[in-house]
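And then chain A:
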Amino acid sequence: MLGTYFTFPELLIWIPFITGLIAIFIKNNKSVKMFALLSSIATLAVSVISLCYSDVAHHHEFFYYNNVSYVWMPYIGSSFSVGLDGMGFLLTFLTAFSYPLIFAATYKTDHKNPNAFFALMLLTQAGIMGVFVATDALLFYFFWELALIPIYFLCSKWGGEKRIFATFKFFVYTFLGSLLMLVGIIYVYVHTPSVSADSAHSFSLNAFYNAILSPHQQDWLFWLFFIAFAVKIPIFPFHTWQPDVYEQSNYPSVMVLSGLMVKMGAFGVIRWILPIFPLAVAKFDNLVMVFCIIGLLYASCIALYQNDLKRFVAWSSIAHLGLMSAAIFAANNLSLQGVMLEMLNHGINILALWIIVDIIEKKTGVRKISELSGLAAKSPALAIFLVIIAFANIALPLSNSFISEFLMLNGLFQFNIWFAVFGTLGIVVSAVYMLSMVQKTFYGKTNGLVEKAQKMSAGQGIVLFVLVIAILFLGIYPEPVIHLTQSTVTDILGRIPLK
Partner candidate 1 sequence: MEIKWYIFLSLTLFCIGIIGALTRRNSIIVFMCIELMLNSVNLLLVAFSKMHMATPNAFNYSIASSAQIFVFFIMIVAAAEVSVGLAIIVMLYRNTRSIDINFLNRLKN
Partner candidate 2 sequence: MDAIQLIYLVPLLPLIGCLINGLGRNALSKSLVGIIGSGVVLISFCISFLVFIAATKEGFTTQNIQYFDFIHVGKLQIPFEFQIDQLTSLFLLIITGVGFIIHVYSVGYMKDETQSGFGRYFSYLNLFVFSMLILVMGGNYVMMYIGWEGVGLCSYLLIGFWFKDHANNDAGKKAFIMNRIGDVGFLLAVFWLISAFGTTSYNELYNPQNGIITSFTAINSPGIVGITLLLFVGAIGKSAQIPLYTWLPDAMAGPTPVSALIHAATMVTAGIYMIARSNILYSLAPVTLAGVATIGLITAIVAAIIALKQNDIKKVLAYSTVSQLGYMFLGLGVGAYSAAVFHVMTHAFFKALLFLGAGSVIHAMGGEQDMTKMGGLGKKMKITYVTFFIATLAIAGIPPFSGFFSKDEILSATYAESPLMYVLGVGGALLTAFYMFRLLAMTFKGKFRGTEEQEHHLHESPPTMTIPLIILAILAAVAGFIGLPDVFVKNGNKLADFLSPVFAHSQQILTAREVPHQTDMMLIIISSVLIIIVSIRAFMKFKNYSPVAASDNGFVKAIKNKFYVDEAYDVLFVKPYRSVSAFLNNVFDKKGIDAIVNGVGKSVNYGSRQLRLLQSGQVGSYLLLMVIGLLILFIIQLFTK
């Protein structure tokens, strides 16, 4: 049995990490592609198997398949401890599920130095997995940076003309945030109780939950952590790196960035801010939520104005994440459960949108909305996919994001009616920009540029089909996901005594 020799979180980290290292030495373009795809499928298989062992509530023995701790640096109270809880299962599954689809959808694309490209992609995956499973603050930080550094190289080596500038901005921005977080981690660390004889303090998650912090200390520690996560999500006004990076980078990296790495921010807030600094959260939640809601409406307004499809998707993503962040800080059962679903749904939807943008650019050579027209007549299959995905993005019922937005807005409503009012305005505005985009690119008469477009490849068709099935399934029967994450939500809420 898989779980007895290696626990699932270990496998989820080591498979991409080791295959990533091996991939460096495979110089052949075709074989390295196939190798990366197989590696990601292996990870997906492990993740799917791990989901079968997720029901710790009823099978206590499953706990040992999902949690492990090794001695790492005992003198400072840090251990290599990883574990999966409901949220961990969900997000590792999302990561494992996205990677094969990303590789398959961009299978036809050739990169310069393919071995380095795929090695870095897999290393990023290892880092992201590590962030989602780490139950030790220092290890969390380690993986946080491990995910950042390969993606920096991915974006700066392969992409558009201004990629160096954009990526540098992204790197400095996120790195500044991470360093602030490191200061915060160390500060909390010295206030933790000891859990073993080797050291006076501990970096373990439980020790952090039990750290003794005065309200005043919580106040500024909250901001140290929050900025790191806010940059990653991004929350208005820390968002300016995102459209630039998304515009300039290559598609696989952007898919990883927007589909998975932004979830690291949301994940961080839920796991490392809400339970550790409950007093500060109660104090600043209104302020933060105002910024989130402003960000939602602000990004929705700007999205309407965009002419570049990549920037368009970037802004629409910022808008959705604004609502999601607001719901995190509303911190009640409905809103957090909505956030759990939204993390999965946003990952799926944005991945699908990127794949469509990629296909459009491959077919026509442009991604300016104004230069495109009438793609629907030329490529009806793509149009059907796009319409389904676009409507999933604007939270139409029976698509996945309806459930999550319904729950999040419902949670916001219970927190403060006005946030919910402005949040629901966001779904009107999202309809405006989404439908405008669909209309301008897909409807109307075909122009000369579009006329020359080729058909989309079978691989892309299958990937889109899988995603659409996922969208519909989660929209009609979200119960498995809710069931999976309910324990985490209850646990987190239990640690916020003031709510």
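As a selection rule, all candidates are chains of the complex that A comes from, given by their letters.
Throughout what follows, a residue touches a chain if its C-beta (ideal position, glycine included) is under 8 Å from a C-beta of that chain, and two chains touch if they have at least 3 such contacts; residues count from 1.
As the structure is a prediction and not an experimental result, all values here were calculated from the model.
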Every option in 1 or 2 belongs to the complex, but the one touching chain A is number 2
In the complex, chain A touches candidate 2 at residues 169, 172-173, 237, 239-241, 298, 301-302, 304-306, 333-334, 337, 374, 376-377, 380, 384, 387, 391, 396-398, 402-403, 406-407, 409-410, 413-414, 420-421, 424-425, 427-428, 431-432, 435-436, 439, 442-445, 476-479, 482, 486
